[in-house]
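Missing here: one protein chain of the complex. Every other protein chain is in place.
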Amino acid sequence: MGAAPVTLREIVAALGGELVGSADTPIDRIATLEAAGASAITFLSNPRYRVQLAGSAAGCVVVAPSLRNEAASRGAAIVADDPYLYFARLTQWWARRTRPAAPVGVDPSARVDPSARVHPTASIGPLAVVEAEAEIAADAVVGAQCVVGRGARIGEGTRLHARAVVAFGCTIGARGIVHSGAVIGADGFGFAPTQAGYVKIEQLGAVRIGDDVEIGANTCIDRGALDDTVIEDGVKLDNLIQIAHNVRIGRGTAIAACVGIAGSTQIGARCTVAGQAGFAGHLTIADDVHIAAKATVMRSIAKPGVYSGYFPLDENRAFEKNAATLRQLYALRDRVRALERSLGNAGDAAESP
Amino acid sequence: MGAAPVTLREIVAALGGELVGSADTPIDRIATLEAAGASAITFLSNPRYRVQLAGSAAGCVVVAPSLRNEAASRGAAIVADDPYLYFARLTQWWARRTRPAAPVGVDPSARVDPSARVHPTASIGPLAVVEAEAEIAADAVVGAQCVVGRGARIGEGTRLHARAVVAFGCTIGARGIVHSGAVIGADGFGFAPTQAGYVKIEQLGAVRIGDDVEIGANTCIDRGALDDTVIEDGVKLDNLIQIAHNVRIGRGTAIAACVGIAGSTQIGARCTVAGQAGFAGHLTIADDVHIAAKATVMRSIAKPGVYSGYFPLDENRAFEKNAATLRQLYALRDRVRALERSLGNAGDAAESP
Partner (left out) sequence: MGAAPVTLREIVAALGGELVGSADTPIDRIATLEAAGASAITFLSNPRYRVQLAGSAAGCVVVAPSLRNEAASRGAAIVADDPYLYFARLTQWWARRTRPAAPVGVDPSARVDPSARVHPTASIGPLAVVEAEAEIAADAVVGAQCVVGRGARIGEGTRLHARAVVAFGCTIGARGIVHSGAVIGADGFGFAPTQAGYVKIEQLGAVRIGDDVEIGANTCIDRGALDDTVIEDGVKLDNLIQIAHNVRIGRGTAIAACVGIAGSTQIGARCTVAGQAGFAGHLTIADDVHIAAKATVMRSIAKPGVYSGYFPLDENRAFEKNAATLRQLYALRDRVRALERSLGNAGDAAESP
């Protein structure tokens, strides 16, 4: 990701922070503390990497005020209250500087229905489809081969990467990002079972997505059965996530890849869900709940905290023996209980039923 | 999902059922029992919601004959033998009424090979690709940007939503639905291992899908290695499912999102598989087997029933302690056995080996 160099002066002019050292230091990349060379800027946010600071060859290190002197004794530095946030903002500035903006206007190969309202500052990429009465707001970007369905709405400054689908009637707020292959608004999975087989319940709701939401590649958010599926402001979804009909994800919640959430479950605000976790349907998860990787959430959670549940990994031979015993665990408990009774031990009495 | 109102007369004329109350009641939406207002129709199928019936503000409630009087004392009602099925049929009628039909014919931006046979009543959407010798039957809909490969066949009335792929030689029966991003007929994952690396086994089979099958968004069904992968009539597949080569899914089986089924496994008829469950390859699962969420199916199942297996969720601290102990479970059993021997207990003798 090498690029035309900038000076530290330019960086501080754009992003703030206190510059220590030469403002003329040329920078042509952002790098990790370990890999940074003389023309790279890096950052130190985690105190446990502090020992690497003195030895870093970086042209500039972004540090917290507490490390000002330590960093200055090494070379150029930018002092910022939150170096990791500074780094994030620096990557955004860098991306704007080095990546061409999407061309404003409608690519001639795109298929835009005459009744769609496309803002003049929006960008519609090659071979995209924008259906009747869809609305594309100012500065929005609809990438190559995207589909925006009938009556769907893409908010200001929101970007759909190549080949995203936003189905009819679904809406996305401002400043969102939807990655390639994401499908927003496919039918929820609903059927009436009969002797003759399943009868489809048409999904008459839609998907409503707030502002500042990011949705990963090939992630699916199904439309609601009667009401809408709702993703609140500031939610971040990684790749290959399944969000079923009528789910609601609370503001500022982040969900890692390969998570599945069954129908009508409500997840609170500021939660985090690690990869491959799954939720049964019709649950209510409180705010500030943190679910660890691969967890299976089968009941509602009312109390904030960290919840885990995965089978611990082991060498296969040991696993096989432990797993076999696990299938007799209840019987084992009964045997322990019997032993306790033989000995008149108190353990049994203390056991929850 | 508000729409132009209809009267209960129109609904009963279309769908049957016994109308109790005013046939002129205007209805502009279908809603849940809880959310339904005076212009909404709702239904009561689960007896445990019966207590909500009297208090519902719904314009009309669809109920079973046993609730006829109870519903009538509240206001308008439709009496139907299976209210949930009636609701399903009502959503279908509603969708047909409120959603524009796909335009018949081939969109000028679609790329249809001259040797493809597209029925005059079929609809081929913008920027779709239909390759040589493919066949699109009557009333089928190939959505925007779909790809129908060489010699593939899409049955009567089947609908491919935007951006579905049906690869060469694969076939789908009548009245099917394929959601966006689904990939039918990618190569199965087959290689001959050698010292120099894996050597690809070309997948010479295809995918054969029966009638009335629904396939979720971004779901993948791989083509067979030599014979075909087969999905029988009436199967319903949710989103992000992986079905490997030469799998066979029996008639009327429903599979929830994020399930993975490895190669050559056969699943019976009328099974249900909950989310994130997984199946090893070369298994045979009987009819009427129900697999719970996140289960890992490593052996064939000959007996109908409900099968489960997931690590129970817990607060992280408790989980950590239990998981650590789980890695010593086999040793713990040996200790119990030793205790039983010390005491001359009978438990050990009763234990399965």
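Just so it is clear, A and B label the chains in written order, and each chain counts residues from 1 on its own.
Just so we're on the same page, a contact is a pair of C-beta atoms (placed from the backbone, for glycine too) under 8 Å apart; a residue touches a chain by one contact, two chains touch by 3 or more.
Please read these numbers as outputs of a predicted model, since none were measured by experiment.
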Residue touching the undisplayed chain, where the options are A:91, A:115 or A:194: A:91
Residue of B:12, B:72, B:95 or B:201 touching the missing chain in the full complex: B:201
Of A:6, A:61 or A:144, the one touching the omitted chain in the full complex: A:144
Residue, one of B:15, B:35, B:95 or B:186, that touches the chain absent here: B:186
Residue ranges of chain A at the interface with the undisplayed chain: 1, 29-32, 35, 82, 84-85, 87-89, 91-92, 94-95, 98-100, 107, 109, 125-127, 144-145, 161-163, 177, 179-181, 212, 214, 216-218, 233-234, 236, 238-240, 252, 254, 256-258, 275-276, 293-294, 310-316, 319-320, 323-324, 326-330, 332-333, 336, 339-340, 343, 345, 347-348, 351-352
Touch residues of chain B, complete complex, unshown partner: 111, 127, 129, 132, 145, 147, 149-150, 163, 165, 167-169, 181, 183, 186-187, 189, 191-192, 194, 197-206, 218, 220, 222, 225-227, 240, 242, 244, 258, 260, 262, 276, 278, 280, 292, 294-299, 305-312, 314, 318, 321-322, 324-326, 328-329, 331-332, 334-336, 338-339, 342-343
